[in-house]
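Some chains omitted; the rest stay in position.
Every chain is named by a letter (A, B and C) in the order it is written, and numbering of its residues begins at 1.
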Amino acid sequence: MSRIDGRTPDQLRPITIERGWSKHAEGSVLVSFGDTKVLCTASLTEGVPRWRKGTGEGWVTAEYAMLPRSTNTRGDRESVKGKIGGRTHEISRLIGRSLRAVVDYKALGENTIVLDCDVLQADGGTRTAAITGAYVALADAVAFAQRKKLVKAGRQPLTGTVSAVSVGIVGGVPLLDLCYEEDVRAETDMNVVCTGDGRFVEVQGTAEATPFDREELNALLDLAAAGCGRLTAIQRAALEATE
Amino acid sequence: MSRIDGRTPDQLRPITIERGWSKHAEGSVLVSFGDTKVLCTASLTEGVPRWRKGTGEGWVTAEYAMLPRSTNTRGDRESVKGKIGGRTHEISRLIGRSLRAVVDYKALGENTIVLDCDVLQADGGTRTAAITGAYVALADAVAFAQRKKLVKAGRQPLTGTVSAVSVGIVGGVPLLDLCYEEDVRAETDMNVVCTGDGRFVEVQGTAEATPFDREELNALLDLAAAGCGRLTAIQRAALEATE
Amino acid sequence: MSRIDGRTPDQLRPITIERGWSKHAEGSVLVSFGDTKVLCTASLTEGVPRWRKGTGEGWVTAEYAMLPRSTNTRGDRESVKGKIGGRTHEISRLIGRSLRAVVDYKALGENTIVLDCDVLQADGGTRTAAITGAYVALADAVAFAQRKKLVKAGRQPLTGTVSAVSVGIVGGVPLLDLCYEEDVRAETDMNVVCTGDGRFVEVQGTAEATPFDREELNALLDLAAAGCGRLTAIQRAALEATE
């Protein structure tokens, strides 16, 4: 049985990570998971929010948004509606938490990095693509801070790497990295964020149609862990390339 | 090694479910998980939101909120701030999804049930207490709909039961049903929503300080599944009692 | 002629004042006027709003809100609507003014007390129950401040006591402490706030259907003054009891 786009159940979509996309940002990445394209920019500023001043520690946060016509049907702009929807809030918080899991605030010093993840085109898995791309933009912004001596010599603000992938059960079969059509039909949907050394940062599984049992959960976790392993390698390759 | 409040690692706090708390609502429950107290009311109205009209199917949704001084330090009211925070949105969505997992919309017919979960006092685990209590309020509202013939004779809008509990790793030890002090110190924090027959509806695990490995994840899932089993029994006993 | 619930025209509903309802707040009271139940919490913080800094004077303010299903029909949450309605604003302001009438800001020193009055169940007279209960919560918070030496020794921030009651003309008869059904049918409706020594802090009378003459106004004021006298005694008894 093959998938909509011909992949095997444990196969990722074509993944690309294009660094240095924007001339202004300290780190900027256009990441693609198949037709899902997310522009991730990392903005570094000296100083921290007021509640953190004087602690000697930095701060990392994220904002996620979709362009109105990134999806099949145009959505209303949240700026026009005057408020941010629940889904947007939830994903922004998830991206921020995921990246902070690999940040050493002391080593970062009193600097703030904001990751903006703007979905230019959506085809499922936008939040996992955003995390995977944002990590690379974050790494570039950290390197920038080191070159500019904003971080003390010899300190490494990143304690590891982080990537994310979606998994789900579609027609009874556990699949890796769902595209939109698979996502819509999934009985269970799970987003998993892992560190480069294979541990979990976030596990968010939701029964969309039918509750799932322990065995199914285990199968999904196996798939996700393997997928994140491959994403980690792709991130490393992108960062090793000359920008 | 005993816990802050003397419990064993796999012990729930004292749980109470008080039905019929409000004279107005079709279902109303004051649920306590130790010092966490949540008032859950179920409001039934005939008809459904516009986007669902004419489908013959019902709708169930939830809203979560905290009273300003339910916590140790007073928080600003979201109505005064003029917008709902990300955490509130996220929990409201979680409660709604969890309850919808056991609802048969066709059997419910074109009726809407809104679950309001207002935290009167918070001491950790407010979202899991809310889900556990809201299910009982939902069951009462459904029974009300059946008595009033708003649901067709012989139809059962509930396909099962649902409850939720938090688990976490504190000082390296997996613990069930964290109170606030434990929650603050947890290295990993997980909320698990189960059906009465032991399957999973939601699994949301977050590494607060250190990423967790597969073995730790398994230990947490074991604890949570057992805890939900006990909560299911408490829900059943509450519903069997004369209101 | 007896009333809907069998009371005489000058009879209060059963009044209960339950102190120490919340474990977090410096003062907390669950007050009932019949089926109307309001949770009043007093939150004390050191310091005052910016515009009052350096004056040596304290500040007391109040916020009123209703849970969505405290009423017979569920109302939309103001946090979801993104703005506070006129009625909510008006009642919050009334409660704040009423309490400030018995506060000596100099004696309070640069401390702020916020009274949150959340209506858990509504059956008429929510604002007068809120004022009556909030005074007791305020007294407990002040006592807390004295025990913690946040108030200078020998200073008494409260210059008196305050309570409130509604009166109205229903079917031509002046009645004390209207329940919801009476309130709806009232030709004239008046809320009166009195100090413990029998003077007036607020008098707010509104002709709902027919304008009222001076004689009717006098009859209502007589009823209200007597009712507040009884509420003052109930407040005193509550505060004299061991919490």
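In the analysis below, contacts are C-beta pairs under 8 Å (C-beta built on N, C-alpha and C of every residue); 3 or more make two chains touch, one makes a residue touch a chain.
It should be emphasised that the depicted structure is a prediction, and the values quoted were computed from it without experimental measurement.
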So 3 chains are in place, but how many copies does the full assembly in this file really have?
-> 6
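Going forward, only the chains that are shown with their structure count from here on.
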Line, ring, star, complete or other: which describes how these chains touch one another?
-> line
By CA centroids, point me to the most central chain in this structure.
-> B
Superposition rotation for chain B onto chain C, Cα-based, multiple of 5° | 180
Is the contact between chain A and chain B built from the same residue numbers on each copy (over half shared) or from different ones (under half shared)?
-> same
Separation of mean Cα positions, chain C and chain A [Å, integer] | 51
CA centroids of chain B and chain C: separation to the nearest Å works out as 33
Could you grab the centroid distance between chain A and chain B? Build each centroid from C-alpha atoms only and quote it in angstrom.
-> 28
Give me the residues of chain C that touch two or more other chains.
-> 82
In the complex formed with chain B, which residues of chain C make contact?
-> 22-25, 28, 35, 39, 41, 43, 45, 63, 65, 67-72, 74, 77-84, 88, 114, 116, 118, 120-121, 123
State the interface residues of chain B toward chain A in the complex, per the touch definition above.
-> 83-87, 89-90, 92-93, 97, 101, 190, 194-195, 198-207, 211-214, 217, 221, 225
